[in-house]
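Heads up, one of the protein chains got dropped from this complex, but the rest are sitting where they should.
For reference, chains read A, B, C and D in written order, and residue numbers begin at 1 within each chain.
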Amino acid sequence: MVTIFLNRNGQTEQVTSIDRVWLNRSSNTFLWVDIEAPSIPELLILSDTFAFHPLSVEDARAELHYPKIEAYDGYLYAILHGIAFSDNSEEFATQDVDFFIGHNYLVTVRTGPSRSIESLQENAVRNPKVMNEGPVALFHRIVDAMVDHYRPEVDRLEERLDQLEAEAFDRPNSNTIRRILAEKRRVAGFRRIVIPQRDVMSRLARRDFVDISTDMSFRFRDIYDHLQRLADDAMIFQDRITGILDAHLSNVSNRLNEVMKVLTVFTTIFMPLTLVSGIYGMNVSLPHLPGGETNQFWELLGVMTVIVVLMLAYFRRKRWI
Amino acid sequence: MVTIFLNRNGQTEQVTSIDRVWLNRSSNTFLWVDIEAPSIPELLILSDTFAFHPLSVEDARAELHYPKIEAYDGYLYAILHGIAFSDNSEEFATQDVDFFIGHNYLVTVRTGPSRSIESLQENAVRNPKVMNEGPVALFHRIVDAMVDHYRPEVDRLEERLDQLEAEAFDRPNSNTIRRILAEKRRVAGFRRIVIPQRDVMSRLARRDFVDISTDMSFRFRDIYDHLQRLADDAMIFQDRITGILDAHLSNVSNRLNEVMKVLTVFTTIFMPLTLVSGIYGMNVSLPHLPGGETNQFWELLGVMTVIVVLMLAYFRRKRWI
Amino acid sequence: MVTIFLNRNGQTEQVTSIDRVWLNRSSNTFLWVDIEAPSIPELLILSDTFAFHPLSVEDARAELHYPKIEAYDGYLYAILHGIAFSDNSEEFATQDVDFFIGHNYLVTVRTGPSRSIESLQENAVRNPKVMNEGPVALFHRIVDAMVDHYRPEVDRLEERLDQLEAEAFDRPNSNTIRRILAEKRRVAGFRRIVIPQRDVMSRLARRDFVDISTDMSFRFRDIYDHLQRLADDAMIFQDRITGILDAHLSNVSNRLNEVMKVLTVFTTIFMPLTLVSGIYGMNVSLPHLPGGETNQFWELLGVMTVIVVLMLAYFRRKRWI
Amino acid sequence: MVTIFLNRNGQTEQVTSIDRVWLNRSSNTFLWVDIEAPSIPELLILSDTFAFHPLSVEDARAELHYPKIEAYDGYLYAILHGIAFSDNSEEFATQDVDFFIGHNYLVTVRTGPSRSIESLQENAVRNPKVMNEGPVALFHRIVDAMVDHYRPEVDRLEERLDQLEAEAFDRPNSNTIRRILAEKRRVAGFRRIVIPQRDVMSRLARRDFVDISTDMSFRFRDIYDHLQRLADDAMIFQDRITGILDAHLSNVSNRLNEVMKVLTVFTTIFMPLTLVSGIYGMNVSLPHLPGGETNQFWELLGVMTVIVVLMLAYFRRKRWI
Partner (left out) sequence: MVTIFLNRNGQTEQVTSIDRVWLNRSSNTFLWVDIEAPSIPELLILSDTFAFHPLSVEDARAELHYPKIEAYDGYLYAILHGIAFSDNSEEFATQDVDFFIGHNYLVTVRTGPSRSIESLQENAVRNPKVMNEGPVALFHRIVDAMVDHYRPEVDRLEERLDQLEAEAFDRPNSNTIRRILAEKRRVAGFRRIVIPQRDVMSRLARRDFVDISTDMSFRFRDIYDHLQRLADDAMIFQDRITGILDAHLSNVSNRLNEVMKVLTVFTTIFMPLTLVSGIYGMNVSLPHLPGGETNQFWELLGVMTVIVVLMLAYFRRKRWI
């Protein structure tokens, strides 16, 4: 689906097809062409109408590209990632958005719905500020909105880490390690998306490309700071997950210690008792304990009680119980 | 709350509002405007009176920014972190202080009380040296005081590490790993605050910005050295915590070994004894031991004693007991 | 085996020997000489006909070189790696292909069959585009095809990692660690092949060498992106394998915990029961339990049942069972 | 304590106070002022007589500075570390020495006795070579001697590591981990002292400062090489300690295995024997074994012997014993 906005003399209107005259450098117009889930004929707009380099057109068609920005003859080509709509799953999904930024046009290509672009489209005609500042400013607006959508994702990640930490410390189970590793992969994936976008913003802020004004470079530096904080958060999360993993492994060992102490205390208390009962079960003439025949049973139980008390005292001194 | 100091001809006085004439480059005055916990109208001073760039004003309003320094047209904008007052908790808290350093003004924006700034304000009128050297020197004075407040925090961290080390070596318990990881996070957080401030000082010391005189660069290099030592301390602390964690895990294993040795020694001593008693408890005609019926019991006890002595000798040779 | 294609005036034909005239810079021809599994006389083509530098000829003869590109006087010499045909084994095999890229010739030297080169040779005569664009473009075509063959290998690696992860989590056995380490080595080997090839492409894309046109540099940047993604995939795989190893070790400890719990539960339940039976097996006058001689057996079994129930309740409270 | 040497026309004499004329650039003299454990009035020499920058004077007063070198207007300021005299403890102690290197003076400031400086002072008057080459050469001589004192410390570290390795492999005890971590901290501390001194020498060897002649840069490169080797040694030590820690942890696990094998072998051998004796202790009519009443005891012992032999064979096949 192709949506086209034309800005002429400060007025924005939505049009249905592109007049090649508008693309002329001296035409005093600014075009925003947004292509969602492009069909093959729609892609011809890129290669024919705009005559973009075949390699950038091919990149725009492919999915799963890492964020980057490249200068081609007459335009900048950028790939950035937005957070996709799938709110119900734990896994966040990202979505490529491709940008062709020319002297008087901005072309955006995306594979599915994008909150950032759609909310700007809704305002494009009503609010002249959206398009009056030119293609680089519009590009900045879209990217700014895209990056703003990262924050809730980070908050959800943090929330899950809190839960995971509590689980690892207090209720570890055989599934904990699996969840820890899944979360670790998610955080690594998040960082892998944020870092190259930060680098793209850094290049824009440093004005590596001629088309960026000083003021725009300040704005890109602001997005850069935002992405830098997201990258720092991801780093902190990675440290936390490493800590949770360490704690989990340490807890597993600690619980083994607990189990072994229970076993050892029980075993070492009952073995002497069993021996005493075994000795007085021998079919030899047993020595008569003082106090007469009928009291022997209780005297032996008394011996056993003494053994138990001594063993418990021993383990208490060792701080096992 | 806005506090304004005006330095004119070497005299400092506190004033209540800003005369725009003073901001004129040729006015031979120097203004220090300190805004604490700014209200919306007070923030207008930044955007209207001083006409700072909207992005830096927005940064000054937001919290939780990482330390940085940026050159804008006509002024430097810096974010640095002070240690906040909360002395009773284990967690140290940091507080953003924003600086706008212009040719004849310094604007500081902060969200709460700041020991460093307030003690300078108390002296500003009495002591002409505070403001006579100009905005960069005043900025240096504030930052120097802020960084001086880091040292006690480091000392408290070190003290807690000493305790933690003693606990991990001598009295490990199920909470130790939790405390180790909490301390690790605190040290990492401390480093994350110190490193970017060091980098800001490094840029000032290297005179990346035109407004810094050679002498001021020496002074910033001094703060840089101070922060570098703090960063080194944080690094040393991280190494120590890693060592404490290693020691803790090793101790857990060692104690397991101890538990198992106790279990094994007890078990392997009592099992043969129980077997002897079991054999003489069999309902078959038992061979008569030499020495007559009445001595058999004591002879069997003698056999058991020999077994115990042999086992103890065996474990002693193995160095288990 | 030597295969020679001659492109003259836009027409490509296969020839059997090289006319030295064609090598003349002004001859308006373009030669592609492909040498497979070169014999000693065939190697003379490199040293005599083309007069390549002895060191590059020696490199072309040797196997097991790491990918690199070097500028010699009048030609570029590159070593790149293709994926060899061995589809049945788990181990992927790579194959050196050496390229000599001159002003009007391309010489490829390889030790065995190469899908990429052979499919281009089949089309070279029919399809004039293959050779009309000159040696650098032909070099790009071959490398592009070679790199395309890496993707299926990555997919197979990923598949094996999925299996390995499932095995480590659900069916760990004594062979798992061996398989984990073997896979780790394979991924490291894969990365070791991809990274230097990426660097070669990076140098071509940055136009470190004079013979590369802007348009060709875009195409090499495309291959660079492709290799970068492969390198990123290898990095992700390495992270995953580290995670699988952690999970495996954690699982081993967890299972030990399980084993010990079973042992402890059994031992601590049966030891008191055995003691009761031992006590009532002693040859002393036992106290008569209430209810008469014949019920004593059942009363003792009742006592044992109570012990079992108490122990089970204890372990349930400890969440062991 | 202030010690002053004056070199004039190739003659060195010890003087008691400084004539300001000597500091004149054209005075053809060379002064060496050594200040040990400076009192407040003695520090005035730095700020008043030599008029050094307040920041460098403050640095010279403070302790615990990391090695560094800085160019001030008219002189170089360097902090380096010597090994202090405390030979009886395991902990090595370092000592700051501050250097002010001017066009015709060298000022050294130190907090305590320094073998390197004192031995040069003893020779300064007798041996004209000590001071005839000027301040940079004298600075080199002192640093060279200071660095020479590091080697014995490294040898002692290595010796202790040898002992620790033997202990970890052969006689591990509950204190081993503590000693390993203490040694690790010591090596890290050593490296932390050597690395920045190496960097100072590197800057001198690269002639970052104008006052260094080519020949002096060769000499500083020599010290640089020396410090580089010390840093490499520290790195090797760190690797060794990591290895010792791994070995220790592996040994703890191995010994646990040994303990468990002893327990398991004993338990699994005695339990069947106890069962046999228990079965023949049952109060039911037992089947008569062949051979008559009196041989039953020996026949049951024979059965038990067979069980022991079978179990031992089983464990031998499993290579446990």
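What we mean here is this: a contact is a pair of C-beta atoms (placed from the backbone, for glycine too) under 8 Å apart; a residue touches a chain by one contact, two chains touch by 3 or more.
None of the values given here were measured: they were computed from a predicted structure.
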{"item": "Chains shown that the absent chain touches, full complex", "value": "C, D"}
{"item": "Contact residue for the chain not shown (choose from C:129, C:156 or C:185)", "value": "C:185"}
{"item": "Of C:37, C:263 or C:306, the one touching the omitted chain in the full complex", "value": "C:263"}
{"item": "Candidate in contact with the missing chain, chosen from C:2, C:231, C:245 or C:312", "value": "C:245"}
{"item": "Option from D:48, D:118, D:208 or D:246 whose C-beta touches the chain left out", "value": "D:246"}
{"item": "Touching the absent chain when the full complex is considered, from D:39, D:163, D:257 or D:305", "value": "D:257"}
{"item": "Touching residues on chain C - with respect to the absent chain", "value": "53, 55, 58-59, 64-66, 68, 70, 72-73, 174, 177-178, 181, 184-185, 188, 192, 245, 248-249, 252-253, 255-256, 259-260, 262-263, 266-267, 270-271, 273-274, 277-278, 280-283, 286, 293-294, 296-298, 300-301"}
{"item": "Touching residues (missing chain, whole complex) on chain D", "value": "169, 218-219, 221-222, 225, 228-229, 232, 236, 239-240, 243, 246-247, 249-251, 253-254, 256-257, 260-261, 263-264, 267-268, 271-272, 274-275, 278-279, 281-287, 320"}
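Following the convention adopted for this analysis, only the chains that are shown with their structure count from here on.
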{"item": "Where chain B and chain D overlap in contact partners, by chain label", "value": "none"}
{"item": "Turning angle required so that chain C lies on chain D, C-alpha fit (0 to 180°, nearest 5)", "value": "145"}
{"item": "Classification of the chain A:chain B interface as same or different, half of numbers criterion", "value": "different"}
{"item": "Two or more partner chains touched - positions in chain C", "value": "281"}
{"item": "Pairwise touch network: line, ring, star, complete, or other", "value": "line"}
{"item": "In contact (per the touch rule at the top): chain pairs", "value": "A-B, A-C, B-D"}
